[in-house]
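What follows is a set of notes on a single structure, which appears directly below.
One protein chain omitted, others in place.
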Amino acid sequence: MDWITIISTTLKAAVGVETVLYALAAIGINIQFGYTGLLNFGQAAFMGVAGYGLAVTVVVIGLPFWVGVVVGLVAAAILALLLGIPTLQLRADYLAIVTIAAAEIVRLVFRSVAFKDVFGGSDGHRGFSDGFYALNPYSAGEYGFNLGPVPLFFNHRVLWVLTVGWVLIALCCVLVYLLMKSPWGRVLKAIREDEDAVRSLGKNVFSYKMQSLVLGGVVGSLGGFIYGLAYASIQPDVFGTETTFYAYTMVILGGAARVLGPVLGASIFWVLLVLIYNTLTDAVGAGIITFMDTNQVGAVRWILVGLGLILLLIFRPQGIFGDKREIAIDAR
Amino acid sequence: GGGSNTATQSSQPAAPSSSAPAAKGDGTLTIGTLLPQTGSLAFLGPPEFAGVDLAIKEINEAGGVLGKPVTKYDTDSGDTTTNIASQSVDKLLAQKADAIIGAASSSVSESVIDKITGAGVIHFSPANTSDKFTTIEDKGLYFRTSPPDKLQGRVLGDLVVSDGNDTVGILAMQDSYGTGLADQVQKTVTDGGGEVVERVDYDPKAADFSADVAKIKAKNPKGIVLIGFEETAKVIQELVKQGLPADKHKWYMVDGNTSNTNYVKMPKGTLDGVKGTIPGAAAPEEFQKQLLAVNPKLEDYSYAPESYDAMNLLALAAEAAKSDAGVDVAAKLAEVSKGGEKCKNFKTCVDLLKAGKDIDYDGVSGPVEFNDAGDPAVATIGIYQYGKDNKYATKALEYRTGNISG
Amino acid sequence: MSDVPETAPETASESAEAAAEAAAEAPESKAAVTDRSAHLEGAADAVLRCDELIAGYLPGVNILNGSDLYVKEGELIGIIGPNGAGKSTLLKAMFGLVNIRSGTVLLKGENITNMKAHALVSRGVGYVPQTNNVFPSLTIEENLEMGAFQVPGKFKERFEFVAELFPALKERRKQRAGSLSGGERQMVAMARALMTEPSVLLLDEPSAGLSPKLQDLVFIQAQQINKAGVTVIMVEQNARRCLQICHRGYVLDQGRNAYTGTGRQLANDPKVIELYLGTLAKA
Amino acid sequence: MRRAVIAFTAFLGGLIFLLAAPAQAGPAGCQGLKGTLKLQGQPVNGVKIAVTTEGGQPVKEVTTNAQGTWDVPTDKGKFKVTLDVGSLPKNAEVRGGNNVRTPTVFEGNCSTVLFALQAKGVAGQPAGGEESEQSGFWDQAAQLTFEGFNLGLIIALAALGLSLIYGTTGLTNFAHGELVTIGAIFAYMFNVGFGIHLIPAAVLAVLLAGLFGYGQDRLFWGQLRRRGTGNIAMMIISIGFALVLRYVMLIFFGGQNEAYAQYTAQPGMQIGPISAAPKNFVAMGIELVVLIVVGIALLRTRTGKAARAVADNPALAASSGINVDRVIRIIWTLGAAIAGLAGVMLGLSQNLKFTMGQDILLLIFAGVTLGGLGTAFGALVGSLVVGLFIQVSTLWVPPELKSVGALAVLIIVLLVRPQGILGRRERIG
Partner (left out) sequence: MHAETTATDRKAAALAVFKDLAREPGVPKPDPILTVDNVVRRFGGLTAVEVGHVEIQRGSITALIGPNGAGKTTFFNQLTGFDTADAGSWTFNGRNMNGVPAHKVARAGMVRTFQLTKALSRLTVMENMRLGAQQQKGETFWRALFPSMWRGQEDEITARAEELLERFKLAAKREDFAGSLSGGQRKLLEMARALMVQPELVMLDEPMAGVNPALTQSLLGHVKDLREQGMTVLFVEHDMDMVRDISDWVIVMAQGAVIAEGPPETIMSDERVIDAYLGAHHDAPLSDTELEAQLQEAEAALEAEIEEETQK
């Protein structure tokens, strides 16, 4: 068993690119769902629209990188408006199905043969991240330190993505913290509890819901940028419903309506995923586990991840940072 | 590379080195696999792993590479919907893999190619068919044994035309494999004087394919080309149901779905006379037996030959380069694949190499001769025909060999 | 009600009356009994009794802090107290809807602490909750059918009975309860509890939201049911009215019994008036 | 630049190939153009065919032989092949009228050139074309409508199971797709594993699926409810549970497609404009009966009403003497059994795969929501609409986007009727 690799990869996963991009998506969901009670199950579409906005602008139209970022952000905001104007009047569960449907539509259009010239079909686009890496302040090489015998190094490209990513996360968290402490956030939370009551107190519920949807969507779309930039490519199927589900899982794991909940949730999720898998593969590779073969390791990993999620939520249904009292209040 | 020695590993990257990880040969050829254990392509995993395993078994029996047995780490590529491939690559890189064999899905490969080649490691896919990889920025480290389907599409298209099908319908799986192949077939058929009356690109995950088949039915083509993977079984059910059976219309299949196991439960004669094309110069039967010895549970053999060849080529290139470092191996890959004394397995090839000869490895999947882009330049396509038992004869009707780019 | 054994009503109501009279004759000075042992003197032959109940919703927060209560066969008991005193919690705890942390509840000698509500229903206990007391997506008729869930055979007969009490319900039998007005819901809730012919009935503010006319009806009905031998425990904010008809009353404050006594004693106790009854509706 | 390099390499590769004397090349030495002319299956002799280069330089002119074949060896490159229409037999013409082809010849390969011949004035009458196009459209529409019902009913069955469980417990069960899959796989186990005929195997599978539902509630969900786990936490737990189930199935069933031992690729019969396999009709009949019986049972039976009561307010249901846990257990058993049946039906009409349920989960949710959450007949109506739109929309949109049509309709319907087709508005205040 190669414990050093296992520990090193796990620790790196805790702050890695995937954690960053999912954390951003989850922060967005936390704004929408955790604070406002909007069941937006289309977060993947916001990420996708942003990523593709960047990719199409740079690759197909040939404009510079930063224009792509602006286009992506605007696209995410427009998607939020398009989704929100008709659907925010709907009951919460209907909003969920409408957003999930919209997200699937977006993904299917991205991957379709009919629009292959624009969106690149099922393999998507690549070659739009040079502008981003051109800004990289780190010179080529590996950066990091040894934690005892465990090496923790990232190369300059990853480090640049991580730097930007974590700065974005920090900014978003500060933003969420400030907003949710304020009367503005109070209105959101009140909407989560009972829209009609809020309406009767003279607040424009629709407008607040829209603000929340746009804000959450734009924050989530940052995750889409990080994906595209980190992998230097973008594929439609990355933005399937699974991505949204996992982001929700992270929000709940960390604790809904907690500022740092989604970030911690994302970290836990990836640590779980990587730790379990790398331990398993090594154990199988080293012949310690003999009752399964290579083909089954991947499946067993997901089984254990599933069990992990179940157990975490059984023993902390309110999430890591959550407040038990909130859960005890009967929502009915 | 080499992940067995943890002591050197921990001391190595102590300071940021200035250039991309250059030669770091440690004497052991370390291979990582990045193949689907889960996700929508999970059915491709077992044959691909088996292909690699079979090759490694033979290599190690023949004395290993550079005198040492090959080390291998298996990881899961998942599919595009989860981002686990990237984490798997992180692990393999941490374990100092010299080359990574994978992924099955072009999309997954695209998402990790920068990471792999950026670390000076060979990215070798047995199954990517997207033509994007021909032009991709890969530092000369990307290779694949699966041809980008131009030749197969041409052969199949010509086959369709020469069978006299003046009206043709194409049902193609909607991804880079399916659409790429379908484009080529369509072009060849049209050039040859046939007419593609309907082409349907279908979503392989769709709940059912009746609408897709109904579209074909409306045009009533003489020949129907089925391009896809195992979901073709569902498409065939639908063709039979909607009254387009193989005895009235000529069906054609491709390597992704020409299978001896997928259709055996169908009524006798359902696939009678159906033709399919598979790359590779040898009848697959013998090879499949060997694979079964490695993994007795195998049901499908897609991309097993390509995986096997990938592994053998890597081992031979390492021997030729006398180094296991990715960059060195990559430099030799093209050389061992063409221009020299022909040989068909690691043992004979390595013996030739040791005797100082130039070799030309011809694999199970075809002659595999790499061009500069790391794509195979030449391929052999076998044309097979199904019998009444819904299995195809192990002897090909004919083999066509040609340059992939034309 | 018709299946009450022939002799039961008389004996039950007689004993209750006797108890009530005995209480009424007690000297004025004992009007408000706060002493626990004194209170429990009468509890020997209680149908339902709770001892030192401690219960609550949130971990670490007790709402009931050791309240005692007993009710004898055929008695009508009133519970009053300020908002948030724990009256509803007490009823819920007895009925198995709130987890009891310590203390016991006995029903006819059987320990029913933390027993499931449906099991209590089959033991003859009925309950009308204070809020959320109808099934909104079911029609009125189906709501009442649910009331008679354990005795489906009796549905027709009992339906006629409650329809006579609340004619509005019969007219609207196919209307979904979720669209009913507050008062109409209250009627449905009351009617639902009357479907089973319980031997012990727990009512949580049955008159709230009803028109004065119907409030009258509810109080008379409670009395009538009680007369027929049903033991009734009633929580009311229409406190004066409640104390008027009940045999004994409890004043609950902060999860504890503050005062107990006969209805009349409590209604006239100046302390109780000042703290809980107010002077608005002077008798 | 790059392209040039590639071309050059290819050229080199070709050279090497030529030198290496193809071991198993096809028709040896064939490089050029060839073809066969046939009219109604009979070879056509004596037709003149001229081959020129792309630029128009004549290469060779040939005449078909008695077998109707001709061939012209050429260099590699693009050519123009012209059939001399005058040399055709009097009664024949080239289909489509175009007598020029522009094939490409590749190194070491022959390219086939096809001139499809037809009897003059037989097929392709200009007038009839329009009409058959029209009737073709309606035939296709009829077929797609049928397929819409076929698919919609399967979705409805799965949706009913989901709706039952959601309606009663408030659990948004993301593991429901896996319940569908598991039903199909149970049937496979009995059918292929134990060699039982599919019909009894299906019955056993549905029973086993029901038992599985019962066990799930008994040992898992019921325990969670007892602990007071909230609905949101439960929803996430169901995602975890779905992962566990799905990948357990991957291990035991494998990643490939499988079919049942009977009724696979059953030939269709033509009924009017519709072609369908007998198994489709039987399946649809069973589905419809189950849906209606369960729907009515929910409305009429005591347990059905109790289930709705529990859905509304579990505490009040308990206060009414309903054994809430028992009702929920019944619903779980029933819901899982119905989901299992849906799986068997899906496996019968399609194939089995460990992700089959997951792949239709979105459609199931769409069906449930579209019809109105928590109503049995709503699930039926909603799913039928989803099924119909998926299929029928392909008349206008490319099939790869067929789900887009259905999902777009879902959105539009919900905008017009926010409470779902059969749902009711809630009262305010």
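Chains here go by letter, A, B, C and D, matching the order in which they are written, and residues are numbered from 1 within each.
Note that in this section contacts are C-beta pairs under 8 Å (C-beta built on N, C-alpha and C of every residue); 3 or more make two chains touch, one makes a residue touch a chain.
Not measured: the values here are computed from a predicted model.
**Student:** Using the touch definition from the header, name the shown chains in contact with the chain that isn't displayed.
**Tutor:** Those shown chains that the absent chain touches are A, C, D.
**Student:** So one chain is hidden, and I want to know which residue out of C:Glu73, C:Glu145 or C:Glu205 touches that hidden chain in the complete assembly.
**Tutor:** Within the whole complex, the residue contacting the unshown chain is C:Glu205.
**Student:** Among the options C:Asn65, C:Gln150 or C:Gln223, which residue touches the chain absent from this view?
**Tutor:** In the complete complex, the chain left out is touched by residue C:Gln223.
**Student:** Footprint of the hidden chain on chain D, which residues?
**Tutor:** 428-429
**Student:** Which parts of chain A face the unshown chain closely enough to count as touching?
**Tutor:** 175, 178-179, 181-187, 189-190, 192-194, 196-205, 211, 325-326, 329-331
**Student:** Residues of chain C in contact with the chain that isn't shown?
**Tutor:** On the side of chain C, residues 1-4, 6, 9, 57-58, 81-89, 130-131, 168, 179-184, 186-187, 205, 208-217, 220, 223-224, 227-228, 237-241, 244-245, 274-281, 283 touch the unshown chain.
The rule is simple: only the chains that are shown with their structure count from here on.
**Student:** Per the centroid of Cα atoms for each chain, what is the distance between chain C and chain D, given in Å?
**Tutor:** Using C-alpha averages as centres, the distance is 60 Å.
**Student:** Can you work out the whole-Å distance between the CA centroids of chain B and chain C?
**Tutor:** Distance between chain centres, rounded to whole Å: 77 Å.
**Student:** Scan chain B for residues touching two or more other chains and write them down.
**Tutor:** Residue numbers touching two or more other chains: 36, 38, 42, 45-46, 174, 201, 203.
**Student:** Among the residues of chain A, which are close enough to touch at least two other chains?
**Tutor:** If we look for residues of chain A contacting two or more partner chains, we find 108, 112-113, 296, 298-299, 301-302, 328, 332.
**Student:** Which residues of chain B touch chain D in the complex?
**Tutor:** Per the touch definition, chain B meets chain D at residues 36, 38, 40-46, 134-135, 154-155, 158, 161-162, 164-166, 174, 188, 191-195, 200-203, 205-208, 210-212, 214-215, 217-218, 230-231, 233-234, 236-237, 240-243, 245, 262-263, 265-267, 270, 281, 297, 299-300, 338-339, 342, 360, 362, 367, 369, 371-373, 377-378, 380, 398-406.
**Student:** Show which residues of chain C lie in contact with chain D when the two form their complex.
**Tutor:** My answer: residues 95-97, 116-118, 121-122, 127, 129, 132-138, 142, 145-147, 149-150, 152, 176, 178-179, 192, 196.
**Student:** State the interface residues of chain D toward chain B in the complex, per the touch definition above.
**Tutor:** Per the touch definition, chain D meets chain B at residues 2, 5-7, 9-10, 13-14, 16-17, 20, 22-27, 34-36, 38, 76, 95-96, 101-104, 106-116, 136-137, 139-140, 143-144, 147, 150-151, 155, 247, 250, 254-257, 259-261, 264-268, 270, 275-277, 280, 346, 349-351, 354-355, 359-360, 363, 390-391, 394, 398-400, 402-403.
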